[in-house]
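Report on the structure given below.
Apart from one protein chain that is not included, each protein chain of the complex appears where it belongs.
Let's look at chain A:
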Amino acid sequence: MIRIDSVTKRYPDGTVAVDRLSLEIPDRSITVLVGPSGCGKTTTLRMINRMVEPSEGRILLDGADIREQPVNTLRRSMGYVIQNAGLFQHRTILDNIATVPRLLGWNRQRARARAAELMERVGLDSSLAKRYPYQLSGGQQQRVGVARALAADPPVLLMDEPFSAVDPVVRKGLQEELLRIQDELGKTIVFVTHDIDEAIKLGTMVAVLRTGGRLAQYAPPAELLTAPADDFVEDFLGTDRGIRRLSFFASSALELKTSPIVAVDSTAEQIATRGAGDTPYLLVTDLDGRPLGWAEPGELTAGEIDPGRLLPYGRPFEHGQESLRAALDGAVLSPTGWAVGVDGSGRVVGVVSQQTIGEAIRGAHAEGAAVAAGTEAEVSG
């Protein structure tokens, strides 16, 4: 565990970048430092690998002051990823990744074998190994940066806005990759960003810093959204934190209806029976059970269902996997006001109305107190 113990950093020009900051960074999880520009995130991160020395206070790694070991030994035990990757342009991708193993005295062959392994781990095609950094896209370079930091298998990973220089689509891919890698490797990651959505998506714990380098709140993301400590944090979270908070509640709480579902080859009798239920619309699926669209029962004629004329079904949510936010989104996107729940392979498992989702949300809010108390209820999506 990394413990930041009442640390202050005053630069020689008098700027107080970090002010009596204390944080306990749990092992094998992602701790995000977030806050407006200039609030001291980078300074805090760089004090952990002693790129910056604190003016006051101390930092403990597994109980020992980080100043007790030689600075380069400390740094080699911590992967370091920066914005724009900072790759060595004169070295091939493979040799970039092999840097720290080489520093640790591994022979070239072993270091390169390890680097090749890492390329695969971060989702880089092996055909890129012999290329130079300028021949890679920004997103690929960033992956190389992550691979390079992981190469010597350090227990700690320090990441300073690693994904902020790439476009939103690539960034999303990189974030998901990081979560996947973290699932496999269980590193202690300290991640700096100024993007609160990124913080909420990646963080197990999120530390919100305010200008002047003071800690505003340190909490799991769900708690941050439920109970912001003050106006600054609330402001920083943005306007739709109620909706965003739904990301932390599983859609498995929703009771899905299966009665208003008909296959495209249904008989007139089946359509009539299903249509007689208490729902105003029927969902038509293809023969594999994948959704095609909605229709009023009276508009469906057996054997002559034209998928092109059905009402759109919005974006289906993966029941149990995705969150209440995804379910609500699906319901809002469909003109019928109903959301379609699917399984992992996209087959319909049931449908649910906005009203039912609303009840589930109210139930979840009641549960919110429990979440705020630290219960793990994190769901992707």
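Simple rule for what comes next: a residue touches a chain if its C-beta (ideal position, glycine included) is under 8 Å from a C-beta of that chain, and two chains touch if they have at least 3 such contacts; residues count from 1.
Quick note on the criterion: contacts and distances are computed from a predicted model.
Enquirer: Choose one: "FAD-binding protein", "Paraquat-inducible protein A", "ABC transporter permease" or "Carbon-monoxide dehydrogenase medium subunit". The correct choice is the protein name in UniProt for the chain not shown.
Expert: The missing chain's protein name, per its UniProt entry, is "ABC transporter permease".
Enquirer: Taking the full complex into account, find the residue in A:Val16, A:Met51, A:Val170 or A:Leu185 that is in contact with the omitted chain.
Expert: Considering all chains, including the one not shown, the answer is A:Met51.
Enquirer: Pick from A:Val7, A:Leu33, A:Met47 or A:Leu87: which residue touches the chain that isn't shown?
Expert: Touching the chain that is not displayed is residue A:Leu87.
Enquirer: Taking the full complex into account, find the residue in A:Leu74, A:Leu311 or A:Leu333 that is in contact with the omitted chain.
Expert: That would be A:Leu74, which touches the missing chain.
Enquirer: List the residues of chain A that touch the chain left out of this view.
Expert: These residues touch the chain not displayed: 46, 49, 51, 71-76, 79-80, 82-92, 99-100, 103, 132-134, 145, 148-149, 158.
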